[in-house]
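One protein chain omitted, others in place.
Up next is subunit A:
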Amino acid sequence: MNQFEKKEVIQAILIADNNVDQLRPFSDENSTALLPLVNVSMLDYALDALNRSGIEEVFVYSSLHLRSVREHIKNGIASLNSWSVNMTVHVIGGEGCRCFGDAMRDLDAKALIRGNFILLGADVVTNADLRPIFEQHKKTAKYDKGAAATLVFKEAATSSIRTGNEVMIAVDQQNNRLHHHQRLRLHGKESHFEVPLEVFLNNSEVALLHNLIDPQIAIGSPSMLSLFSDNFDFETRDDFVRGILINEEILDSRIYVSVLPRGQYARKVNNWLTYCMVSQDVMNRWAYPLVPDMGINCLAQQYVYLKNNIYKSRKSTFIKAALRENVAVQAGSQVEAGTSVSCSVIGKNCKVGKNCVLMNAFLMDGVHIGDDCKLDCCVVGFGSKIGAGSTIAEGTVVGSKCAIPAGKLLKNVVIKSVLGDDDDLVEKLGEHAFIIDDKQETQSTYASDSEDEVLPTAATGIPKVARVPTICEESDYTSSSDEDESRAVSPLVDDTNIFLAEVMDSLARGFQEKSNPDFLILEINSSRYAYNMSLKEVNFYVVKALFSLQDIKEPANQNVLVAINNVLKQLGPVLSNYIKTPDAMLQCLRALEDIYEENEFVRSKISKVVHYLYDKDFVSEDAIIAWYEQLDVEDHRALRQSLKELIEWLDQSSEEDEDDDEDESD
């Protein structure tokens, strides 16, 4: 009897209402935990996963839509949902809870958690067995009293697209302690990772693990909750991790890491892209036993499982429609003739018209789609109606109960049926269809090509539903110049550098003391002979030195043109002394190329600077054009771009000149 009482009940905390911003417009209407994924709400996946790991008590923490979550759980228990066996589920919540950290603090205050616990979001789909990790954490905690949590990670496929859940971590090989945690950028690639040197000096073996998926599953010690209470600035789990890593000693807490074995699946649904990916994975049976035909929701068989991963309800009707692969169709749905469906989910009581094409389309319950529609990479909410002949594509999300008029073409937009208070209207499509601003800078869909880093904007666009590329992209080695041939180029502490330095000194002094340009020329010439410079080099370096003067480097009022004008008023004779021949002019412009790279003020005004030199007759039109043509199209794309207008203008004016000549000769 005594033994029986001492038996430890493993507790788990499920945080609902995550990612409220990223799953719009659905998140405006209901808890994201209840969002159906392959016709089963996400909360059920998470509960099922916990049940399979042998958890006996679960606290579902919800704040925004507490009532609907409570109702869902109540219904689930009433209908003998598979997770309700041997597991008690409590729904708790607090009004003032605004973030993950608040939830943790509230839980700490309520003192419901007695020992180590499992913590995960309601948006996690996993088939991982968490018990061994839990046991491991207990062992660690016995050894290290400051073990606050064990984070669970999963290795990602070699080159999957970024969804915002990928991290790079540094872990001690010997005791699995976390030393560095860095979320990978959603857009664009990092060029370097920076890890404190200390980490390596203090630990003899540190593994850097890149591209791990963070499903936000953790095993927490009781101290984890109190740490949240003590540090009220911890808002998210990442804050917690960062805070602990920075203040390890002050907080006397440490975080450990566990990586799931290869066969186990874990993924978090935090935006529409992951929604799409996880749906596909579930249909592809990666998350087995969490697959549609296993009856996650209720104990009854809902689908007939056919080849090519087609899950078809017996109560659905198909009239000469083609189901290609990875399709789940719920009871009561009807698909008309000539329609082809692939990689899609169709909810309860949907109607899909004739000759439609559905690809990567996710239809929730009661959706009606007219004839001849084309749906590609989109989500359509409960009870929405889409008029005939519409095309909905590129990550469009249609909220519940929308009515989209016939023949619309919608790409990458968010549509709601009723305009909320804080929605920014973009366009009204109909009585029950408003395109709203999804509160992010418009960026092309993620699939298009995120590798293309032409515009390194700091956009934090949320990934949309997109086709998941199957081809692995080769990581390209963009080696920076300093490491590629660093050994090959010996440091330039040679004569040319000394010469340049001397010329710069001469010019700077000359400019300041307003000395006679002839003296300066004399000085430069003597330097020239001292360092045995060719005339070409002299031309090049004089221009370079001239533009490297302090006044031009840091022009007053940021106005570089005024600064150049001032300098050349004084030192113009020096420049014209050297830059005489067409060759020299070319050298002069080449030097300008260097300056262009170094000086941002010159960069922004390059065409004006060249124009100025042309105006003052330092360089000729021919030289400019010859120089422009020599510029490499690839390497100097930006420079060419900025010079384009000037060149066109020069071309025109020369033609006019010719015209004038002709006129005169007539």
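Methods note: a residue touches a chain if its C-beta (ideal position, glycine included) is under 8 Å from a C-beta of that chain, and two chains touch if they have at least 3 such contacts; residues count from 1.
Heads up, the rule we're going with is that contacts and distances are computed from a predicted model.
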item: Chain left out of the displayed complex - its UniProt protein name, from "Protein PTCD3 homolog, mitochondrial", "UV-damaged DNA-binding protein rad7", "Translation initiation factor eIF2B subunit gamma" or "Geranylgeranyl transferase type-1 subunit beta"; value: "Translation initiation factor eIF2B subunit gamma"
item: Listed residues A:A12, A:V206, A:V291 or A:V610, member touching the removed chain; value: A:V206
item: Residue, one of A:F193, A:F232 or A:W649, that touches the chain absent here; value: A:F193
item: Absent-chain interface as seen on subunit A, which is shown; value: 155, 157-159, 168, 173, 189-197, 199-201, 203-211, 472, 475-479, 483-484, 486-488, 490
